[in-house]
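To start, the structure under review is shown below, and the notes come after it.
Omission of a single protein chain aside, the complex is shown with its protein chains in their original locations.
Now for chain A:
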């Protein structure tokens, strides 16, 4: 059929076509595997993040335990708290905090002029781009003024939009205003360009204070058009663990403590949420089936200091007419503390729980309301709960943040719940986009996405996935090494023949159970362990290429491991004991605290070992331990750079 030349041509084009199809097929598979690896990395980041938060919440029960038993330290702390709650506080603040600090002539950072104007916003943006640090005097003044204004705001700000006044809603920033890109893209806040920042402005980064300053200054210039909602990280206890406290103490060596003190109060005065056009509720976390908006409108939100300071049982006993009594501390016969807690101190338990739900809950697909075991606080709420609560208060939509989403936003519960997350590259370069919403009554919300990348923008996909993946594997390995003893024991229990090997299934089972992380272990196994040609796992290779530095030779490795594992918790506990923020605690305090800690956490460490370690750490033999030095000594060393396989390029 047809002359020979055309049949050759047909044959040739058929072969080309086949070739093209083969290549397409291969490429689809390749891309899919990259995408899967990207998702695995994200899953790792998220699991570990939530497990950390869960650990944080569990710490709160330890604090209750500690406060009940650790008498004399608590007394001092209560004294400080009492002082900070008296009504002359405002005057004292000004005097104590701001006026005592002079700005030297030699300071060449930004100088703010009160009352603030938008010139000051620009000034700060410029200065921070140049990596300048704002002087403590201004920081304190801004925080102090912000607190004053916040105090006058109700628990929920009611906002109206119009075609000429669209509202922009941003989610978690976590110090990632990324060179303040949102302000450049969407414009600075103003009367015609109002914003809501839905919590989590700080922690996890090196520029949280700068972000906070921009937000507070903008707030002071436009108090009716820039709305700040409290997030679960606007909590001084969370800041201890997630880096903000460190950032402040590092940048403001002289006045850091004062800044921290005023921050603590400022957080508690942040409004709980925003209600837009009487139909959209904007809060940081989520809701539960018992969420009572009317109650939440009434609670004294400033009493909610921290998720880690739950209401104790003694709250129930307080006298309503002891309102004007000073908070007293009495010791009963057993040396336990009893507070005749004035109502100023604590929230009733059910109110505290209502706020926790708002700040910590996550939506899920399953109907019903379940305790949020991932984070250890708040709940998982289903579409039925959303419908019920929205209907109850005649609302149409819930906009929340709190969870990182690959696209920067996610819609669920049949369009009724929107998650908005504004920190792009949250876990790692290339991990996710950020997004913000623009709302206007009568029209559908519009979403704007972005991803700020500098160098990685032009990297091939394979490279970006590799970066993210190695980062995730690295932190996962740190988890693994922190549980080496428990894992080894579990492996050996399963290894009946003492061969040093387990099936993939057995290995995965141990990892999941000991680490408590629900991860795709089988798919990740090639990155974490050695597998022989029969598909069996050499389980001790889980610990290769990484070890915990021993601070001193004499320290026993299980002790080192335990201290490494709990170092975040220990840091918080140390900070709580160290009421004068000196960074030092006495040997006696250290020992007492360690005893309580090991009892509560069921840690089987010989007391004498801890004593020995403490003695060694007291380098200048003055009876006190610099706990930052102590904790810094426990770190992990990775020896893997050259061994990490640069992405799988096989085809199968």
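Just so we're on the same page, contacts are C-beta pairs under 8 Å (C-beta built on N, C-alpha and C of every residue); 3 or more make two chains touch, one makes a residue touch a chain; residues count from 1.
Assume contacts and distances are computed from a predicted model.
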{"item": "Listed names \"DNA primase large subunit\", \"EF-hand calcium binding domain 2\", \"Dihydropyrimidinase-related protein 1\" or \"Ragulator complex protein LAMTOR5\", with the criterion being the UniProt name of the chain not displayed", "value": "\"EF-hand calcium binding domain 2\""}
{"item": "Absent-chain contact - pick from A:410, A:478, A:495 or A:538", "value": "A:410"}
{"item": "Where the unshown chain meets chain A, residue by residue", "value": "13-26, 28-29, 32-33, 35-36, 39-40, 43, 364-366, 410, 412, 504-505, 508, 518, 520-523, 650-652"}
